[in-house]
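Let me begin by handing over the structure; questions about it come next.
For this view, one protein chain was removed and the others were kept in their places.
Each chain carries a letter (A and B) given by its place in the written order, and its residues are counted from 1.
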Amino acid sequence: MTFVQAVIDGLMIGGVYAVISIGLTLVFGVMGIINFAQAEFLMLGMFIAYFAWKFLGLDPLIGSLLSFALIFGLGILVQRTLIQRVLNAPPLAQIFVTVGLLIVIENLALIAFGSDFRSVSTAYQTTALRLGPLFISVPYLAAFLMSLLCGVALWLFTNGTWYGRAMRATAQDPMAAHLMGINADRMRQIAFGLGVGLTAFGGAVILPYFTVHPTVGQQFVVLMFTVVVLGGLGSVAGAVVGGLAVGVIQSVSTLFFPIQLQNLVLFIVFITMLALRPNGLLGGAR
Amino acid sequence: MRWWIAGVAAVALAAALPLFLDPLGYAIRVLTLALLFAALGQAWNIVGGLANQISLGHAAFFGLGAYTSTLLLIHFSVSPWLGMLAGAAIAAVAAYLLSFPTMRLRGHYFALATLAFSEVLRIIAISWSGVTGGPVGLSVPFAMEDSFALLQFRSTLPYYYIILGALVLISCVFLVIRHSALGYRLRAVKENVEAAEVIGVDTTRVKIVAAVISAALTAILGTLYAQFNYFFDPDAVFGIVPVSIRAAIVTILGGAGTVLGPIVGAFFIIPVEELANSYLSSQMAGLSQLAFGLVLIAVILVQPRGILVLIRDGVARFRRGDGA
Partner (left out) sequence: MKSDRNESKLAPAVWERLADLRPNRRTVLAAAAAALATPYISRLAWAQDSVNVGVVVPLSGANAQFGVNSRNGIEMVAEQINTNGGIKALDGAKINLIVADSTSTPTTAATVGQRMITQHNVVAILGAYASSLTLALSEVTERRRIPLMTMSFSDQITGRGFRYVFQAINKASTLGAAQLEGTAQIAGGAGQELQSIAIMYEDTAYGTSQAAGLRDTAAKLGIEVVMDEAYPLGITDVTPLINQLRATDAQAVFPCSYLNDGLQIIRSMRQQNITLPVIGGAGGYVIPDFKEALGEFADGVMSIAPGNYDQAPELTDVFRERYGYFMVHEALEHAVCLDVLAKALEIAGEADPEAVREALSNTRFEGGWCAAMPNDAVDFDETGLNTLARPLMVQWRGEDLVTVWPEDLARGEAVWTGA
């Protein structure tokens, strides 16, 4: 029973890992850029939802839409002013522009919001559903369901709309997409906006059980990379599988090893998996 | 030939510089740190610059060096000079072992696998506290008197020269590799792995040799860091941001793949960081780090291939303007 409980807990948190990591993989898929600053948008999303709760009285689960919208806009701006300029730069330069961006966003947040830890209080954050011997935490479940909704919406967007298809086309072959009359720059802006927006959304939905402060991104940055690499860089389905896998590995490992070593187990699985499948679980040979 | 003269002159200048500085002071500490990070960047440059294998896990080797020599010193009174060699050997073995799962990986996958490896070592250092001292960290036993054998001095000056020596050594290794058959093979790997294999380069072996040399040199710097700083904890030597990312940043800012790159990068960014901290950090929390991030972005936007290229272009333009 404890095993079932651990798997359930792992899936709950894994769903959230998936949604915050889809953004990272989307940015990589369309632009080939690894965005080290991605987790900072998670932090910004959390702050937006926090202030929406504090001043507008919005539950973070609703505020998450606001987080998504605002960060989507910010993402487009960042893409136009910054990322666009390094699209053709060597990969090293690209990585470290985003490292610079990480430092800038984190410290701007420190200056603007202060260093306090902030947390919302909601009625459901201390409740759990009880199914026989199993507990399902309501805030975790809410975050999981919101992530699921978000995943479905993204799937509908990429498969069912012209923009979504155009974005995928740009990811597959920018040149051909251009010849088909798709504005690749526009698509990259949308992809980046969507990518960081999704991560911000994921940040907002965990706010009922997580505190926000300017350095909260550091707690997620390595995890997000693990998720997307595990699943296969650039693959949205891979990020979902990777997210759930990371959540379950973290949770189940605590049944056999000290909790202190949960990430050790995770990273060893990660390195081993890469050795066996160098392009990730769902990554094709590229 | 002129190149060698310039090199010797630069080292002589660096050696003479401390004569004008307070041997216990702040300026020499900043310069020593710049030398240390230049050397670290140079060691990274062997894999990152020559073979284009972006490692984000060099902290693994840095930490192995720091822990090996310090633990040998604390428990068995082994001189850090010997501990340094032991650390280098252990790091070389670690790099060799790491190459098995990572040798087939490319680009970002390689970067993130190395990052995960350094995290594994960091977690081991934190949790295996019976051996490593755990999260509290290790203090290098305080030597009452200056001792060359114990590699411990009250003044910063000896560290300056020792780390300068390390930088010269690593730069020489870098140059030798670069101009040897290994260097040409590494460059072939960098340009095109498939083509390199077609012309008969054993790409895997070439990459492993470079990784092992780079790791051993990085471990030596880990020992020097521990001795220079007297205290370290797992995050300080196995940390992604303080070690791995920095090694890469100094190299990239200066210009990856060139011998001057890490040196220029380190002597640019470390003083910038210090000046920002000293003038801005009392004004408003976060301002100095913000300035650091902006400078990093600005340099890369202006010239993604680094300051050296920027300078060369600037000079070329200047000369053209001069002639006209």
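FYI, contacts are C-beta pairs under 8 Å (C-beta built on N, C-alpha and C of every residue); 3 or more make two chains touch, one makes a residue touch a chain.
For clarity, every value in this text was computed on a predicted model and none was experimentally measured.
J.: For the chain that was dropped from the view, give me its touching partners among the shown chains.
T.: Its contacts among the visible chains are A, B.
J.: Out of B:Leu24, B:Ala195 or B:Val302, which touches the unshown chain?
T.: Within the whole complex, the residue contacting the unshown chain is B:Leu24.
J.: Tell me which of A:Ser137, A:Thr170 or A:Gln189 is the one touching the absent chain.
T.: For the chain that is not drawn, the touching residue is A:Ser137.
J.: For the chain left off this view, which of A:Ser64, A:Gln79 or A:Asn263 is in contact with it?
T.: Residue touching the absent chain, from the options given: A:Asn263.
J.: Which residue from B:Ala236, B:Ile269 or B:Leu296 sits in contact with the chain not drawn here?
T.: Missing-chain contact among the listed residues: B:Ala236.
J.: Name every residue on subunit B in touch with the hidden partner chain.
T.: Here the touching residues of subunit B are 2-3, 6-7, 10, 21-22, 24-27, 29-30, 33, 123, 126-127, 129, 134-137, 139, 142, 154, 175, 179, 229-233, 235-236, 239, 242, 258-260, 264, 271, 274-275, 277-278, 281-282, 285-286, 288-289, 308, 311-312, 314-315, 318.
J.: By the contact definition given up top, give the residues of subunit A that touch the hidden chain.
T.: Subunit A touches the missing chain through residues 2, 5-6, 9, 13, 107, 110, 114-121, 125-128, 135, 137-140, 209-211, 213-216, 218-220, 223, 247, 250-251, 254, 258-260, 262-263.
Just so we're on the same page, only the chains that are shown with their structure count from here on.
J.: Need the CA-centroid distance for the pair subunit A / subunit B, whole Å please.
T.: 31
J.: Okay, in this complex, where on subunit B does subunit A touch?
T.: Residue positions touching the partner: 48, 54, 100-102, 104-109, 111-113, 115-117, 119-120, 123-124, 126-127, 240, 245, 248-249, 252-253, 256, 284-287, 289-290, 292-294, 296-297, 300-301, 304-305.
J.: What does subunit A use to touch subunit B in their complex?
T.: It is residues 28, 34, 82, 85-86, 89-93, 95-97, 99-104, 106-108, 110-111, 115, 214, 222, 225-226, 229, 233, 258, 260-261, 263-264, 267-268, 270-272, 274-275, 278-280 of subunit A that touch subunit B.
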